[in-house]
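Presented below is the structure to which this report refers.
The complex appears here without one of its protein chains, the remainder shown in place.
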Amino acid sequence: MFDIIKGPKFITCEAEFEESSIVIFGAPFDGTTSFRPGTRFAPMTIRADSMGIETYSPYQEADLEDKKICDLGDLNFPFGNTKRVLKKISKMTNNILENGKKPFLLGGEHLVSLGVIEALAEKYSDLCVIHFDAHTDLREDYLGEKLSHASVIKRIWDILGDGRIFQFGIRSGTKEEFMFAKEHTHLNKFNASTLKEILPMLEGKKIYLTIDLDVLDPSIFPGTGTPEPGGMSFNKFLKSLLSLKELEFVGADIVELSPHYDQSGVSTAVACKVVREVLLML
Amino acid sequence: MFDIIKGPKFITCEAEFEESSIVIFGAPFDGTTSFRPGTRFAPMTIRADSMGIETYSPYQEADLEDKKICDLGDLNFPFGNTKRVLKKISKMTNNILENGKKPFLLGGEHLVSLGVIEALAEKYSDLCVIHFDAHTDLREDYLGEKLSHASVIKRIWDILGDGRIFQFGIRSGTKEEFMFAKEHTHLNKFNASTLKEILPMLEGKKIYLTIDLDVLDPSIFPGTGTPEPGGMSFNKFLKSLLSLKELEFVGADIVELSPHYDQSGVSTAVACKVVREVLLML
Amino acid sequence: MFDIIKGPKFITCEAEFEESSIVIFGAPFDGTTSFRPGTRFAPMTIRADSMGIETYSPYQEADLEDKKICDLGDLNFPFGNTKRVLKKISKMTNNILENGKKPFLLGGEHLVSLGVIEALAEKYSDLCVIHFDAHTDLREDYLGEKLSHASVIKRIWDILGDGRIFQFGIRSGTKEEFMFAKEHTHLNKFNASTLKEILPMLEGKKIYLTIDLDVLDPSIFPGTGTPEPGGMSFNKFLKSLLSLKELEFVGADIVELSPHYDQSGVSTAVACKVVREVLLML
Amino acid sequence: MFDIIKGPKFITCEAEFEESSIVIFGAPFDGTTSFRPGTRFAPMTIRADSMGIETYSPYQEADLEDKKICDLGDLNFPFGNTKRVLKKISKMTNNILENGKKPFLLGGEHLVSLGVIEALAEKYSDLCVIHFDAHTDLREDYLGEKLSHASVIKRIWDILGDGRIFQFGIRSGTKEEFMFAKEHTHLNKFNASTLKEILPMLEGKKIYLTIDLDVLDPSIFPGTGTPEPGGMSFNKFLKSLLSLKELEFVGADIVELSPHYDQSGVSTAVACKVVREVLLML
Amino acid sequence: MFDIIKGPKFITCEAEFEESSIVIFGAPFDGTTSFRPGTRFAPMTIRADSMGIETYSPYQEADLEDKKICDLGDLNFPFGNTKRVLKKISKMTNNILENGKKPFLLGGEHLVSLGVIEALAEKYSDLCVIHFDAHTDLREDYLGEKLSHASVIKRIWDILGDGRIFQFGIRSGTKEEFMFAKEHTHLNKFNASTLKEILPMLEGKKIYLTIDLDVLDPSIFPGTGTPEPGGMSFNKFLKSLLSLKELEFVGADIVELSPHYDQSGVSTAVACKVVREVLLML
Partner (left out) sequence: MFDIIKGPKFITCEAEFEESSIVIFGAPFDGTTSFRPGTRFAPMTIRADSMGIETYSPYQEADLEDKKICDLGDLNFPFGNTKRVLKKISKMTNNILENGKKPFLLGGEHLVSLGVIEALAEKYSDLCVIHFDAHTDLREDYLGEKLSHASVIKRIWDILGDGRIFQFGIRSGTKEEFMFAKEHTHLNKFNASTLKEILPMLEGKKIYLTIDLDVLDPSIFPGTGTPEPGGMSFNKFLKSLLSLKELEFVGADIVELSPHYDQSGVSTAVACKVVREVLLML
């Protein structure tokens, strides 16, 4: 039913679909990337290098081996047809939701989150989105295209409306985007210092977590299409992330790793650890 | 009228549009690339590194400084919309043709040639295409998409029909593609050894030259999306190219340089020299 | 009159010379670099990659599009003749000053600052220099050569004398250099913690700002000739920089980006942002 | 029974063990590499990048899809214990032979061939070895160690004796090694020009084919531990290889790809094609 | 007596063996590395790049030129024989100790520390080890091998016993390793915040200092086999290091730099500075 590319599995995520509570799938799409492409290689590279990390988290004192997680592989996408790609992601997400499991998406570029949220928003009417990113992603369009990794949060806002999107770490955008955010989203410039006061608003809500890894400072995460200096350190980001632990997550994604700009392999190591920590939180 | 990105100009190609016989423009598009993207960076990188080559060709004993060539810059493309991209290329080609000049396209991926040929084929009913490439590019579609860099020659055949396409250096494709070629195109496997006998067929015709630089062996041209060992050496390719000198070219392109896979800069140096030699031939 | 190499312009800096208040020019010189050369490629790489940043600064809440800035291109230097290079820089600076504009120099290695200051010091008798750097640059000579990127601040001191040079972030030098600094310059080891107390001394003076980007920690700025661990983070550096905003700057430079040691492109992204922030401050 | 690391499979080699005539397994071992290590990454990188090649060979006019091949994955080796590694390889080879199938080994460094041949030589008393390599590999020991990638052919000679080893492309070794070869092996210096006259000697014999990919010139195969300029071109090597087609092969390996020295990916692309051609020959 | 590979010497460490108080030697061994090998290249790369740093430390206000240090070169190791390697290291350490000098080892992978400590523990019955690392290194074995860089601290514990090992910066390991540490070593997770309270316990003891450079965050130290995000910054690490200054060190090592994953050269620059600071402390 689904056209899947198989590869190695994320470390220990070798459960069958039926027995799993979380289902990982990859969306190797970078068709609207505006600067340096290559996020298509992220899901397979993350899986291959996951062999290099421990399954045990000294941060959460928990072990991936104690969870049942299925890693399906990557969706096989056509090249050059953005709409078909998003439809495939939505369809897979629906399949996962219908079976009572939580989707965990490995991007690809940020636009892929839209496919997941289209499916989730139908199921959960109170869906909120926690968004870590360097960029606002709130453009109305990019050179005339409304489906773009630079406008994905605007498209998500089209679906969810005001007050449901919480943005952290943002340090790049147009004047118009920052003005839009003031009225329609919660936007925390530069870091996540407002997280504590926001947490109470999110309690009891269904939460989707979308992590554009370029929220991290490019010193620790150079392997991305549009690196933006001045980002969060790994430790600060992890602390913010773990402070969300008690929320009710219904899905998550990590996006925008571009392995071919990661000669040292450090960005991929970062991605692997973030995947581990988020999987342990879900 | 045209949305153009300016940059450095290809060495000595600084004539005004009006006074030029050849017009260079870039098509920084890699939206259907099936393996490693990044050809979008080729036109600007070629221009920047063209400062490193001489304008004089000891092969043709001719100098670029003695020609009037205009380098317009790059077309500014939307990301993720293949059809709009091709339309922009056709429109620019028409503009150049209407002013009595010859187009010289810097790709981008190979699909961009389709935009140029759509315009040329309307003007020249006897148009023939000389095609250097490692790949047949004769798929009917790629994962359901008919507009793909892997099917561009098939799309061109849709326009031109049998006996008008001459392929050299081909060493990769499906069984079906090679079978199609047997009946519908002239295909020279591995090298250009049949060129001599074919030349008489091409005399007097209007010729478009499309050079997928991966026709060269990846030892000398590693910086491309899908490197195919077993290709032509630079010297053999150049000799084949120069043997075409007396034909009546109405346009040309070079495509598929992917600079971010060219750490040594050698692939770009190759591209610069091929551009120089083709410009001197046109 | 000036021998100029043209390229892309720094983003939005497309005003004509006459209408501009700031004039950017590049000094692609690395002739006295003692370890890894290649800063000659910095100005053009900064310009090309500036397309990847936004023109709007969320730090200063200001937009480059609202300023009139001219980017002239690079001076064309002879190779191997340091004195002629410095003379060309001084001459261009004089030209800019005579037209009532402020010079903004893109290096090149640090010695290029000397050419600018020679011109500025003639015009402004109270000129002070704010100097961000990892290195003291206070050697009397380097292997017998007095014109060296390791002795540029000493040469500037030769012109300006005691108490006019303010150095921040310094973490590398000989014992002699640190001893010299104690008596003749203000030197803040390791960071810019003394900046606040110094600011009052600088008010009302004409200030030249010279930023050797290796003041930043090599985690965020690896692309430089002599990386020195233990530097300032991007955020701390930016905060220090913006605290200077009310001073009266008469010119500025940024130097020592070496793009070929910046495989990830992050160092260039840093340089682009620093250029944007300084341009908005001038 | 076997400790296996799973990953992607070599393109189309997805048959079950039982139904296959050829069984691929990886030996990610580089423990005796004398210069640049890293061949441990070769088997998985070859599999992952095999997606980038066609299954159809225009050289042999045959398609991998028409064969039944099983790709088991990689043996999981201890680090730092050479003998245990070789034993694991022998055991797996025996397993494959006992089931009437042919082993195809993806190295790893060249020493891994010894494990296969130990098993094969027990089964086939007339076993001969065809050896493509830049190096003689005939040292008695390397810094006192008899089990070394620089002495693997000497160890194989210990088993097979005189006149059973045929070496091609050899261009590096000590004086002693070349002298030993004169008396005990057939050694073709620099190329494979003697292949034609040797073929008749090999007819009717059981042949093992071991290809150290550094036999290729480093222009086309830079990604190896000890690159040796002056090697065979891809086309000449392929022609030599295909001339062996009628021999009776009982197994084969390709070794010494070191992917982390293959930034352009071209060496891996070469390895993939060699694997395809050899699989089609077996 | 010792088989030594000579190269450049660490900057200013050109004293004769007899006149020196500290003796540097390299252990270019990476035979048990579990992920990315290549630390064998570290000692020579550190020496070569040491020319790029100053001999004067502005942190300690001391100069390497004022010390007598001998840099012997690298031990010449066999490949693939872990035990012989460790024996060679022990023998050299004994030689240094017998002459009343302190050993300073440049690794190589972390297992090499075992060779030094075997010799030191015989001489100093109260030997304690200060261990900076990202990893616990407390596995009983790795895939059956007890001599592994992942179990080196366990092997050292086998010699020293409880309460003699002090671990800082640890952020990766199995659940079992962390549990072992709770009972048998002092382990400071993530950073060195407990250092102050521990210092009194160490006073008067003989101390060996082993620095696995991956204790540093991979933003500043990407060039290592198993990068672990979330590490110490260079400044925090240096501060911790210098706080140990008054202890009585009897030897030290730095290990796990892997230069071929350090394209920018920054990791090597870090290693050089750490070597300088430790040499000034000994």
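A, B, C, D and E label the chains in the order they appear, each numbered from 1.
Keep in mind that, in the parts below, contacts are C-beta pairs under 8 Å (C-beta built on N, C-alpha and C of every residue); 3 or more make two chains touch, one makes a residue touch a chain.
Being a predicted model, the structure only gives us computed values, none of them experimental.
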item: Chains in view that touch the one left out, judged over the entire complex; value: B, C, D, E
item: Absent-chain contact - pick from C:80, C:100 or C:200; value: C:80
item: Chain B, residues in touch with the chain not shown (by the definition above); value: 51-54, 56, 58, 63, 217, 219-220, 234-235, 238, 263-266, 269-270, 273
item: Missing-chain contacts mapped onto chain C; value: 30-34, 36-38, 40, 76-82, 84, 142-145, 147-148, 260-261
item: Those residues of chain D which, in the complete complex, touch the missing chain; value: 35-36, 170-175, 178, 189-190, 217-220, 222-223, 226-230, 261-263
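As a working rule, only the chains that are shown with their structure count from here on.
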item: Nearest-to-centre chain - CA centroid comparison; value: A
item: Equivalent-chain rotation between chain D and chain A, CA atoms, steps of 5 degrees; value: 180
item: Between chain E and chain D, distance of the C-alpha-averaged centres to the nearest whole Å; value: 38
item: Overlap residues in chain C, where contacts from two or more other chains coincide; value: 51, 217, 219-220, 263
item: Overall pattern in which the protein chains touch one another (line/ring/star/complete/other); value: other
